[in-house]
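All protein chains but one are shown in place.
Moving on to subunit A:
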């Protein structure tokens, strides 16, 4: 039976009320097809399909492997690879439709909301389907880095024949999110393939990677990161997540970016309290008179998501002259 211990569903007591919904009927209704487990199920292709003739199974994996073992293979894949595998053939698609995969992925990705809240949202917004939640609910991807490329023009020094030189300067904002509620921020002109190895918690302030905390409600991200030092500053970032295709979650639009001063007691508070410290601050509020609050208006290009396996080949590595300005969709 395809229920290894990794996926055993043990329901905590606080979920009793949530389950008093139609999904409970799902578990007690008779299901004759459960007897098919352990048997190689060959889904019948629909009428128009080319495969309606007597079915000859060519794939060795389908001839040899019982369905539970195929399930185990899929259990070790990321949701992205699961989506890809469900396009390979009908049998794989039906195996991957199993809500267990999507439940595990959802509870991990939205762990900040908590299990009870996730179940509640599942019932109210997504009809009890974890797969629908995975595809429609906005989430911050953790398998790569969000990059915002900003450019500006500055005047250069006039040389012999070049009378009015301008330089096109390009800098990047890098953000990497973790499911635990932390994120890393770096603002630099270095290319993404050089920056990616520093975007982890082993980096120090010397690499100018700063760590902060964030929350996600619906598609709105509230993030705060403290820049320590002589004049401690807090950077408050508000973003909204969207995707170019459903479930892609590969774009973030900057709603506001504010740097303000914090006083000494706030600066020395533990890192995880930073969101609590800045909660409810107005846009122009600052707690250190030496550091005025600045709401940035430039350098607000939308963030584009680059998965780790595309970091080396991403267009963001191109030098300024070769850049294509239409990347954010």
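What we mean here is this: a contact is a pair of C-beta atoms (placed from the backbone, for glycine too) under 8 Å apart; a residue touches a chain by one contact, two chains touch by 3 or more; residues count from 1.
Note that contacts and distances are computed from a predicted model.
One chain of the assembly is not displayed; among "Protein TRANSPORT INHIBITOR RESPONSE 1", "RCC1 domain-containing protein 1 isoform X3", "SKP1-like protein 11" or "Glycoprotein-N-acetylgalactosamine 3-beta-galactosyltransferase 1", its UniProt protein name is "SKP1-like protein 11".
If you put the hidden chain back, the residue from A:59, A:116 or A:269 that touches it is A:59. Only one of A:69, A:269 or A:320 touches the chain withheld from this view, namely A:69. The set of subunit A residues touching the chain not shown comprises 43, 45-46, 48-51, 55, 58-62, 64-66, 69, 72-73, 76-78, 81, 83-85, 87-91, 245, 309.
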